[in-house]
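Working notes, structure below.
With one protein chain held back, the other chains of the complex are shown just where they sit.
Naming follows writing order (A, B and C), and every chain is counted from residue 1.
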Amino acid sequence: MSHDHGHDLPFWRKYIFSVDHKVIGIQYAVTALLFLFLGFSLISIMRYQLAYPGRDIPVIGKLLGEPIVGKTPTGYVLTGDGYNAFGAMHGTIMIFLGVVPLAVGGFGNFVLPLQIGAPDMAFPRLNMASYWAYFSGGVVMLTSFFVPGGAANSGWTSYPPLSDIATTGQTMWLFGMVLLITSSLLGSVNFIVTTVQMRAKGLSFFRLPFFVWAQLVTSFLLLLAFPPLEAAGVLQLMDRLAGTSFFLPSGLVVSGQVQNQLSGGGSPLLWQHLFWFLAHPEVYVLILPALGIVAEVIANNTRKPLWGYKSLVYSTIFLGFMSFLVWAHHMFMTGMGQTLSTFFQATTMIISVPSVIILTCLVISLWGASIRFTVPMLFALAFLPMFAIGGLTGLPLGLTTSDIQLHDTYYVIGHFHYVVAPGTLFALFAGVYYWFPKATGRKMNDFLGKLHFWPSFIFINGVFMPMFFIGMAGVLRRQFDQTEQLHGAAVQGLTVMVSWSAWMLIISQFPFIINFFWSIFRGEKVEANPWQATTLEWSAPSPPPHGNFATPPVVACGPYEYSIPGKEKDFCPQNVALEA
Amino acid sequence: MASSSHEMDKHLKVYYIVFGCLAVLTVLTVSVAYLHLPIVAAVAVALLIACVKGSLVASFFMHLISERRLIFVILGLCLFLFLMLLLVPSLTFFEPHYSTFVNGVSGR
Amino acid sequence: MSTVAIPYDIEPHPITGMYNGKFGLWLFLASEVMLFGALFSTYILLRVGAPAGTWPHHGSEILDVPKGTINTLVLIASSVSMVLAWASLKMNNFAKGRVFLLVTFLLAGVFLVIKATEYYAKFTHYQIDVKTPVLLHGEKVTRITGHLHEQTDEHVVITPDAVKGQEHPAEMEIERDNIVRLTNFGPQHSTYMATYFTLTGLHGLHIVGGMVVILFLLLTGPSMWSKNPAKLTNRVECTGLYWHFVDLVWIFLFPVFYLL
Partner (left out) sequence: MLAASSFGHYGAWLPPLISVHGAEVDRLIDILHWFMLLLFVGWGIFFVYCLVRFRRRAGQKASYVLPKGKISKYAEVGVALFEVVLLVGFSMPAWAEYRTHPPAKDHRVEIRVIAQQFQWNVHYPGPDGKFGRTAAEFISDANPIGLDDSDPAAADDVQLVNEMHLPTGKDIYVRLTSMDVVHSFSIPTMRVKQDAIPGMEIPVWFKVLEGATTENLDEQMTRTYPIGRVAWDRFRHHVAAKDYADRSGQVILARGGDLGATFRDGKKLLERLRQAGVTELTLRPRNALELVCAQLCGNSHYKMHAQIITHTPQDYEKWLKEQSKPVEFNEDF
């Protein structure tokens, strides 16, 4: 259509407003990593308040200053509102600005077109728009820290009426969310069309790498689950800006004032339904791409085909579908009767079955292998038991009777963090180490990689394992100071331990940061396929040029043809026929 | 790719017929509303007419009638999810056993 | 813009039977179905769960049904002209296609203008709830609806609405102290008005969005037609799909708000 070439585009078109899926993928990944670090920093500050309630925050308190932290005669402390704002923004940043953009925007964009042998995404300019919508959403969220009253402080779940009567930060949060949702919708349309329409010749659906399947199902979840939250966001904006009462019942009395200028007639439960209709599938948006990455890394480093590829695919599709039917298990304590609670307990138990199957497939894939303990493999292997713990601890929360005691306690926090932090985040680290050579043509340092892995693995368990016990003791989440309550004070010792683990964990990330930047410029140069992998991305040069493949690849076999008996090499790339 | 003009003429005729039907149905649904039927009947008739109109638009203007299965699967999924979104909250809202609607602190 | 040739950008994929844009647009419409679906279910849930007496028995008590009917017809007509625009391009008649596009654009404008007059009427129509009942139409009432004339710190002057077959009532002065709630028929008036404004407002935004795209096609059409007619035809088709969907949403909104 036009005559200019990728390599003579001006800088800002090539690296900033680029339409190349690889550049966009890297933009997503770098931005998301920064947000992950920010989200982690927020919680590190909160952990000081939790471990040493009311005591001045050393060093960092002074750096932040007012109005983010409150002043005391001797220094600075978090305020109740500040704590809630940090908590709400920790959740929002980690999920919507960190993990999902990294897993879907970053890896999806960079890897998916390469893995299916496409020259780019189906809609390159839409892809760029998607990144910039995400970026703007992030900027709006960050700015909200500086508006009067601070950032949104009604939890990442933003339950009304609390969120309806909250300060301006909540409005910013809603605007930010609308931008992020737009970004996700544009991205998911792009992924689905690309996967369905632009696969290389010979790449049938059952020859797709599992990662592509995971991304495809994820995209459907984003496409169909996000709009109800967008609707809910619009309604909450109306409540906040136009004075409507979608989520406000009649007769509210706030701080002793009768709210008789409100029409009332709304329902707080409505928000919860619309919110969790998105937010449960969102959990699978967080976990499926991670499973995809882990499957790729495991197949590559066991040097053998994945066990039960088709079960994996079918389980993933089933998981995706079921994830729409379990949302109200987050609402067992809202006063749910027998019929509905039985339905949602049953669907929750059912959804655990495909998860068990996926985990089983991945672990049985180790049998008869020749395991290379590379850095990506270490992270992928650590993912398995961590995800198992996260999944298992979901059981007591999915049954109403045991949920009575555990609902909204630290047990819940431990549960989903095991799924998302040592689970998904470890898988994402595996992905960074694994595909780094493809993006830069250089490998990340092995020693620093291991120095990143081992302390992270130890301290992340130090953070989340005690939470099960703290939660069991009855300590509720979102408490500014748990020692205010008798049962909370009893386990304050564990909370101090969690905090120290968290601070050690953040220190453990420095080897990664150093490694990342050092390797971009100084890392060991490697050839196009350093891991001797089979999937298509490795048959393109590293880094791949604009348009990816010199000639469109033709696929001749399945995705994981490793260690075929009687062959000289222990792997057979997808675009090489098995017989050859 | 290019359709014959004869075929297109047929298409055009269909568009005009659909336009006529939609206009007639619009007038019909408004006139029914002025009959003040019982609420259940009124809702049923209004929604029925709206559905017919909607299907006409989707089938002929959006050419859904000649599309392949893929789109139907996706739209079917949407419909199913919409029904879930309607049914489940309504069940929690109207749990008859124990929850009642109250106006603020009012009660005895 | 890019050197990369995207497969199936214009020609349909052999298996799905669609080019990328059309498939993408259908997916976008699927998400739109979920968006409006969620809002419709909100409407149903709030309406069914509403305490007695808080919703109008009939939309026509509040909304202007003739205007709504005309708007429905306008939107349907715009849908027809949209599909005709596409058909003309398909038959290689760019000039005619362009005219039909322009007609669609203008009809959309008409729709918005009518809608704006309806909105204006609601925002200038008031309701006052009072503590001590006042005499109106020979009855003691605690609620008066009508048009405001004067608002001061001490009192409000309102012309109450006329009742069919009766003479128009005279202006009334109501003391501020006696007023419990004074509101126009804007979104904050009641859950009914809130859902009405939210849904029709969002629908209106979709109309505006569609108009922007149509305007873009009108302006860039000639140059694109000379370079790549198939691409322009595809773009018009996709815009049409979106436009028909917006029409379809209105087909449901109209009876739901005006007739029930």
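By definition in this document, contacts are C-beta pairs under 8 Å (C-beta built on N, C-alpha and C of every residue); 3 or more make two chains touch, one makes a residue touch a chain.
Not measured: the values here are computed from a predicted model.
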item	value
Neighbouring shown chains of the undisplayed chain, as defined at the top	A, B
Which residue of A:P396, A:G449, A:P511 or A:P553 touches the chain not shown here	A:P396
Which residue of A:L185, A:A295, A:I470 or A:V576 touches the chain not shown here	A:I470
Residue among A:I16, A:V139, A:V254 or A:I458 touching the omitted chain	A:V254
Chain not shown, touching residues in subunit A	52-55, 79-81, 83-84, 153-155, 159-162, 165, 248-256, 258, 264, 266-269, 302-305, 307-308, 333-338, 341-342, 345-346, 349, 352-353, 356-357, 360, 363-364, 366-373, 381, 384-385, 388-389, 392-393, 395-396, 399-402, 404-409, 469-470, 472-474, 476, 478-487, 489-494, 562-565, 570
Hidden partner interface residues of subunit B, rising order	97-108
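Everything below uses one rule, namely that only the chains that are shown with their structure count from here on.
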item	value
Result of counting contacting C-beta pairs for B-C and A-C, higher pair	A-C
Centroid distance [mean C-alpha coordinates] between subunit C and subunit A, Å	37
Subunit B and subunit C, separation of their C-alpha mean positions in angstrom	16
Of all residues in subunit A, the ones touching two or more other chains	196, 224, 228, 250, 264, 267, 270, 274, 277
Subunit B residues counted as touching two or more neighbouring chains	70, 77-78, 81, 85, 89, 93, 101, 103
Interface residues, subunit A side, partner subunit C - complex	1-2, 4-6, 19-20, 118-120, 122-126, 185, 188-190, 192-193, 196-198, 223-228, 230-232, 234-235, 238, 242-246, 250, 260-267, 270, 274, 277, 546-547
Parts of subunit A lying in touch with subunit B, wherever the complex brings them together	196, 224, 228, 249-253, 258, 264, 267, 269-270, 273-274, 277, 324-325, 327-328, 331, 334-337, 339-340
Touch list for subunit C against partner subunit A, complex	1-9, 13, 16, 18, 20-21, 23-24, 27-28, 30-32, 34-39, 42, 45-46, 49-51, 54, 180-181, 183, 186-191, 193-195, 197-198, 202, 228
